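Handing you this structure, nothing more for now.
Of the protein chains in this complex, one is absent; all others appear in place.
For subunit A:
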């Protein structure tokens, strides 16, 4: 009885899902003595991953990690295939259409598209003209608009930001800059909009990094401008400083 069932699909348990043909692949079923779904991976064991699988990646630049994934591809694949436990032998696998027999042969290197991916990957990732990944992190566009309208002086809970016509059109840039202190591994962030002079800024920085008032001359305030040059803050007027600085660094003054 053939029914025109364009819209109603058989629910999976009633009709066997067509999977690919395991016949060509049967050599590998007996490799692991598994009759159930138990994996040989100790799932809850923490610590270093299984060392027989060459999957220790280092958190490096994306181009190097993609090269390690495709370069080591053939070798990795062979081993992980051997180690991986396979399907339940009792599983029902009907004849099906497969367009490619799944074999254990390493990729035919001649036309391995993953090689092409390697060439492309760096360019693919920075397609957005070096502005970063397209669509990553996965935050919806309209949320981005919300985030970019963080009002000035938002850090101060007691301060009420001025409301301009009640319409949330204060699309101001963030006024926080990074501050590093020499010898301290962790950088901090400081809100520049609440400071109006070097004195005020320096006082805040001293407090932030726990430097006592006793020896204010020990540290010098330097900054990196938009061109990437490092300059002494005290050498320029406040307005110039504010307009051109990208980040700050406190260095110990010598002599």
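Things to note:
Here is the rule we go by: contacts are C-beta pairs under 8 Å (C-beta built on N, C-alpha and C of every residue); 3 or more make two chains touch, one makes a residue touch a chain; residues count from 1.
Just so we're on the same page, contacts and distances are computed from a predicted model.
Among the names given as "Peroxisomal acyl-coenzyme A oxidase 1", "Spermidine/spermine N1-acetyltransferase family member 2b", "Translation initiation factor eIF2B subunit epsilon" or "Protein TRANSPORT INHIBITOR RESPONSE 1 isoform X1", UniProt records the absent chain under the name "Protein TRANSPORT INHIBITOR RESPONSE 1 isoform X1". Counting the whole complex, the residues of subunit A in touch with the unshown chain are 1, 3-12, 17-20, 37, 39, 41, 43-49, 53, 55-59, 62, 65-66, 69-70, 72-73, 76-77, 80-81, 84, 87, 96-102, 107, 111-114, 116-117, 120-121, 124-125, 132-144, 146-147, 149-151, 154-155, 157, 160-161, 163, 166-170, 174, 178, 186-189.
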